[in-house]
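Every protein chain except one is present and positioned as in the full complex.
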Amino acid sequence: MNLAPATLGFTLPVFTADDAWTVATVACCATACALLGCFLVLRRLSLLGDAISHAILPGLAAAFIITSSRGAIPMLVGATVVGLITAVFSSAIHRWGRIPEDAAMGVVFTSLFAVGVILITWGARDVDLDPGCVLYGVLETIALHRVDVVGFSIPPAFVSLAVVLAVVVLVLTVAFKELKIVSFDAGLAASLGFSVALIHYTFMGLVAATTVVSFEAVGSILVIVMLIAPAASAHLLTDRLSRMLWISALIAIGACVAGYLLAVWVDTSVAGMISVVLFGVFILTSLLAPRYGVISKLAHRVRLAVRILGEDVLGMLYRWHERAALSGTAAVPPLSPADLRRGLQRPFLTRLALASLSRQGLIERAATVSLTPRGMDAARGIVRSHRLWESFLAKHLGLPLDHLHEPSHRVEHFITAELQSVLSREVGEGRDPHGSAIPGPGTASQQSQPS
Amino acid sequence: MTIAEPNTSSADPAVPRATQHHPPGPPTAPAPVAVEVHDVTVAYHRKPVLWDVDVQIPSSRLVAIVGPNGAGKSTLLKAILGLVPLASGTVEIFGRSLRRARSLIAYVPQRESVDWDFPVSALDVVLMGRYGRLGWFRRPGRKDRDAAMAALEKVGMKDLAHRQISQLSGGQQQRVFLARALVQEARLYFMDEPFAGVDAATEKAIVDLLREIRRSGGTVVAVHHDLQTVPEYFDHVLMLNMRLVAAGPTEEVFTTPNLHTTYGGRLTLLDQAAEAVRRSTAPGAPR
Partner (left out) sequence: MNTEFWDIILLKDSTTRTVLAGTGLLGLAAGVVGSFAVLRRRSLVGDAIAHASLPGVCVAYFIVGERNFVALLLGAMAFGLLGAATIAGIRSLTRIKEDAAIGLVLGGFFGLGIVLSTIIQKQSSGNRAGLDSFIFGKAASMVASDSWTIAGVAAVILLTVGVLFKEFRLLCFDREFAAAEGRPVLFLDLLLLALITLCTVAGLPAVGVVLIAALLIIPASAARFWTENLTVMVLISGAIAVLAAVVGTIASAVIPGPPGSLSRGLPTGPCITLAAAVLFLASMFLAPRRGIVADVWRLFSLRRELALQKALTQAIDQGRGPEARP
């Protein structure tokens, strides 16, 4: 990559043809991995992808030693076979040996990886297949080799990865239905007569082949991230399988471009930087995703808590009004915001709740807090729910008086108008078990003061 | 290999097999046999889970499989469906091998057996029931979609067809599974605890559905936990505790001694349940 002359105090990367080829190659690889990864993640087989990407090393080395060349076909065959062996052995050890599945995979792939390292140091030492590039690939030099394809000078790695991507897309298009049903409910698939084993091992073969071809470009570790990160991010963003595939592909491509630029800027390993970017995308998604993100879940919980506290405030104010109407305002001092915060024990959330209530025009805040006419309506609804539910519990479950308040206090926030009328028919109007009047469903104009 | 056999609906497959394998029974015509389980033993690792089970399941009945936890109830279903390997024995469905009878069978697994976070909608799940008759690589079309919507409507889930499955309640998820079995248009339904963890409304809907299946000549074999409702919901019972304890029409077989044999001494509601049978069968009229 060339760096443009320093013009603005820092250097801007300029895209040469070599850069474009490198990015295109790694993007092909990432897209193929991301598409397959969706099914791995959904089937909880992510670690099998991890295991395969480590375990294919002896396949590569054996193919090299046997054929004494780095021909693509023998390596692909050798590594795919070992990749499948990993899947078969792992499940055999898990089933036959009753070893936990993750441990079974750990046993198989570390052993195979060890065999691979020894084969490489022993038999293939003098060639540039050293264990280091096994882990993080030789992406930087990919564009340096070129072959002529119909008049264009193209890096061979790009050709093989483009073919892999095409095969992956083809298989996913043709067998989408089969992969979907085996992933969701293998038992149903088997009972419908689909050969689950055939689909499973075809798919794992595809994963192994993709891993092998990606291997040279990006190494075994980046392959793992490429398989899992885009798929996991997409799973947090959508509830449709087809959309999940599209989103994961887009994330993969975007991360390749961004990672490449960043790596050039910092001057470091491209494969490493792309995995960092992919991981970063996942972390951001898991925080910010609109429905399944951590922050949105947290916000939802806070909103719910504020709503509940707000309704508690209304209830407290309503009960104050009741008591004041009975014994006069002098005997019952009005409630200040501080009283409410103390009474509800969650000062910060109560502060939010008070702000929200006054924004809705339900309360007036000054030195003391009081209900507006609309607030009175709302408060009456809450207290009505509470007392109806207490009556219902007392009547049907025969709970003692001191056990009624707690459950009703929790349930009152979720009782709809419809349920209110059902309860009302069930227990009648009048007074709750403690002797307090159940407020009617009327509006403020009909009943200016609760009695 | 999964294309539906064209003549399944017209021919009555039960007739030839009844004469083939069974000594002539009592003079009253025996119910045609839907499933014949012959000396089946299933072992997980060294432990046998089902031991030498030999039973016939009649067709056009609602059949309950009952027994304590770990009695091998689900395993028996899976063994019939070919989902677990048999250590010994054979299974025939309507007198054919399982492979040839696939298109006649629908299976409703336990709800916990799938990942409900999976990114599909209720409609997608129901459509999967059509995959068997579509065979390899053909996509579901207009007709399948209509059938799926009709099945969803039947279980009262039409409005939620496009809802993601994780946003459905337990009862709704069970209804989706039932709808999926319905679109398979099978003659024999296997259900693994269809009533587990569902609300009262769903339970009622399921029972109505089962009765409708029976009316149209279908057979249901269900693993069932709630002994109280056995006599009300089912007309045939298999009592299982690793071995087959008893099998037959509910009013004959669902008795206190059999229940005690099946469950050992550890049952409290047994006598009530048996009493319920006696009451329900007192008039002598089969439902």
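Going in written order, the chains are labelled A and B, and every chain counts its residues from 1.
The rule we apply is simple: a residue touches a chain if its C-beta (ideal position, glycine included) is under 8 Å from a C-beta of that chain, and two chains touch if they have at least 3 such contacts.
Note that the coordinates shown come from a computational prediction; the quantities given were computed from them, not determined experimentally.
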For the chain not depicted, the shown chains it touches: A, B
Hidden-chain contact residue, picked from the options A:A62, A:L84, A:A143 or A:A271: A:A271
Which residue of A:T202, A:S242, A:S286 or A:S424 touches the chain not shown here: A:S286
Contact residue for the chain not shown (choose from A:S46, A:T141 or A:S195): A:S46
Touching residues (missing chain, whole complex) on subunit B: 39, 41, 43, 45-46, 48, 52, 87-88, 117
Sites on subunit A contacted by the missing partner chain, in the whole complex: 41, 44-47, 49-50, 54, 93, 96-100, 102-107, 110-111, 113-115, 117-118, 121-123, 125-126, 131-132, 135-136, 221-222, 224-225, 227-229, 231-232, 235-236, 263, 266-269, 271-276, 278-280, 282, 286, 292-294, 297
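Going forward, only the chains that are shown with their structure count from here on.
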Centre distance in Å when subunit A and subunit B are each reduced to the mean of their C-alpha atoms: 36
Parts of subunit A lying in touch with subunit B, wherever the complex brings them together: 42, 44, 98, 174-178, 180-181, 183-185, 187-194, 235, 238-241, 243-244
Complex contacts: residues of subunit B adjacent to subunit A: 1-2, 45, 78, 81-83, 99, 102-103, 105-107, 109, 113-115, 117-121, 124-125, 128-129, 131-132, 134, 136-140, 164, 166, 180, 184, 190
